[in-house]
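To start, the structure under review is shown below, and the notes come after it.
All protein chains but one are shown in place.
By written order: A, B and C. Residues from 1 in each chain.
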Amino acid sequence: MNGVHDMGGMHGFGPVEPEANEPVFHAPWEGRVLALRRALGAWRKWNIDAGRHSIETLPPADYLRLSYYEKWLASAIKLALGAGLITQRELETGKRDPSVPVATPPLTADKVLPAILKGGPTHRETAATPRFAAGQAVRAREINPTGHTRLPRYVRGRRGMIERDHGAHVFPDSNARFLGENPQYLYTVRFSARELWGEAANPGDAVYLDLWEDYLDVA
Amino acid sequence: MNGVHDMGGMHGFGPVEPEANEPVFHAPWEGRVLALRRALGAWRKWNIDAGRHSIETLPPADYLRLSYYEKWLASAIKLALGAGLITQRELETGKRDPSVPVATPPLTADKVLPAILKGGPTHRETAATPRFAAGQAVRAREINPTGHTRLPRYVRGRRGMIERDHGAHVFPDSNARFLGENPQYLYTVRFSARELWGEAANPGDAVYLDLWEDYLDVA
Amino acid sequence: MADEHDHDHDNHLSETVLRVKALESLLVEKGLVDPAALDAMVDVYENKIGPRNGAKVVAKAWTDPAYKARLMADATAAIAELGYSGAQGEHMVVVENTPTVHNLVVCTLCSCYPWPVLGLPPVWYKSSAYRSRAVIDPRGVLKDFGLTVPDDVAVRVWDSTAEIRYLVLPERPAGTEGLGAEALEALVTRDTMIGTAKVMP
Partner (left out) sequence: MADEHDHDHDNHLSETVLRVKALESLLVEKGLVDPAALDAMVDVYENKIGPRNGAKVVAKAWTDPAYKARLMADATAAIAELGYSGAQGEHMVVVENTPTVHNLVVCTLCSCYPWPVLGLPPVWYKSSAYRSRAVIDPRGVLKDFGLTVPDDVAVRVWDSTAEIRYLVLPERPAGTEGLGAEALEALVTRDTMIGTAKVMP
């Protein structure tokens, strides 16, 4: 979707403001939200792409106004409701609906670090051969999907060059909709800054994006 | 500027929701804001393009969150402060700084309707000849000005056709910065929906924009 | 949650009312605005300038072929013949709906709108939902208004990026041959002149 989250190339957000000696969390609730969302994720009712899409589909003014962990909180609630892990009524009353059995077992403390160290690789073996090769000129497709996509607006229709082949990876556009992993070749593509932003850009500068085969055409 | 106001082609704002029997103003303060901003404008301390830019440069989250007349209110205050019509201290105290003489004369009631009926035409006579003619193929320039512009992102780099020549008009990019009217030819340019949005668009559909000569190149 | 937000919203609105009052009172004290002029301006847009103006233009175009020809050739002048002119309608263009073309007007960058003929724009016209979608999904937007445009009718969207203001000349509905300009005028709604509705007989 062409959402407000797709903000590469926008103006008007002011200077970047680094914070000296920034703590990992600015308040304990931030850490709780991170942990809650990941612990809920361990039930595997959704995947990372659906999780990202739940944030992208927050009302745009909220997306810009809320802090990162406020968005995670909103997203955790949205995902848990959508997956039926909790009900609207439970959320409003704060009490478990006694007609729903207690779930078990949740992610336990001893499994936390192993799960983090394992992660969730998205590389998949494939019998397919890659459509593009390093050095090849490509053009990012002019598509405007209304669902989740990882092809930012600022490169659509632009010419780039294949920099590197990463093998096949889970395709977010289908995975976010629970339509399957549809693994396909993923490439790092180099776009010159001038191709993206016009003559005012520095001639040597470039932006690199990781783009799936379905996002690309032969240039 | 590539601001959040440049929202043509975005997704995620939900359905359009018409209101039955909508009043002209939903509360008296809305009418007051409209009138205040226009009455302040009568002092000619800024022009319409600078006025628009003052709204575009509101913090993006505010831009999306505030209603139309709330944005006008924020903009009226910003413009009046910027032009020195009021001071920050006066705004905070609500009281006139006695060291500043009372301005006179403001726009009076009898001048209101004549001023509205006269308006502010932006057409200007020019000795220049138009660079383009109806039927000619053009391409919108890939430029990313950080100041005010009326070239939306969704047509940049796209091919269109000159539909109509409107003669020379005040150029907003310079006028908004008080760098002069720089009148130049303005054209209605037709872009096919497929050129803008890809193959999924209806083949007969098109979007027309009014674009100045500095926004266009020969295709 | 809903209550809490509504409550915030109410607080926010009453604060806005107070801020507007404080600002007006400061500006009056400073001699920068005359409250009577503000009253006059509100009166103009509440009572004098609105979509009935545009409806008169449309009805006249439907019933007077010579007027229609002048309107299509120079809309600003033809509209001024009826006494409508000025702010946010200095340079008018009329686009005509036909059995094969449907026109829709938007301003993606702000909310430009032909004030002399339509008055002030409705909230939906100024909404992010309309401004964002009208250019990429005009047919979807029209469906939000209950209007389905057949695939073989071309949709033309006019994005008001300059000071040219667009008025849609809707199709005169069948079965209205016997009606005079005044009766026709009553059929012409604001939305039919933006392009989000058709005139119903």
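In the analysis below, contacts are C-beta pairs under 8 Å (C-beta built on N, C-alpha and C of every residue); 3 or more make two chains touch, one makes a residue touch a chain.
Here the structure is a predicted model, which is why all the values come from computation and not from measurement.
*Asks:* Contacts of chain A with the missing chain: which residues?
*Replies:* Answer for chain A: residues 5-19, 22, 24-27, 29, 31-36, 38-40, 43, 48, 52, 55-56, 64, 67-68, 70, 73, 76-77, 80, 85-86, 90-91, 94-96, 100, 102-113, 115-123, 150-152, 154, 166, 169-170, 172, 186, 188, 193, 196-197, 202, 204-212 touch the chain left out.
*Asks:* Considering the whole complex rather than only what is displayed, give the residues of chain B touching the chain that is not shown.
*Replies:* Residues 2, 60, 92, 144 of chain B touch the chain that is not shown.
Definition applied: only the chains that are shown with their structure count from here on.
*Asks:* Quick check for the class: compute each chain's Cα centroid; which one is farthest from the centroid of chain A?
*Replies:* So the chain farthest away from chain A turns out to be C.
*Asks:* Using the mean of all protein Cα atoms as the middle point, what chain has its own Cα mean nearest that point?
*Replies:* So the chain sitting closest to the middle is B.
*Asks:* Taking each chain's centre as the mean of its CA atoms, how far is chain B from chain C in angstrom?
*Replies:* Computed value for the inter-centroid distance: 16 Å.
*Asks:* Please work out the Cα centroid separation of chain A and chain C, and write it as a whole number of Å.
*Replies:* Roughly 40 Å separates the two chain centres.
*Asks:* I'd like the Å distance between the centres of chain A and chain B, where a centre is the mean of that chain's Cα atoms.
*Replies:* Those two chain centres are 34 Å apart.
*Asks:* Please set out, as single numbers or ranges, the residues of chain B touching at least two other chains.
*Replies:* 9-14, 56, 64, 197
*Asks:* Among the residues of chain C, which are close enough to touch at least two other chains?
*Replies:* Residues 128, 136.
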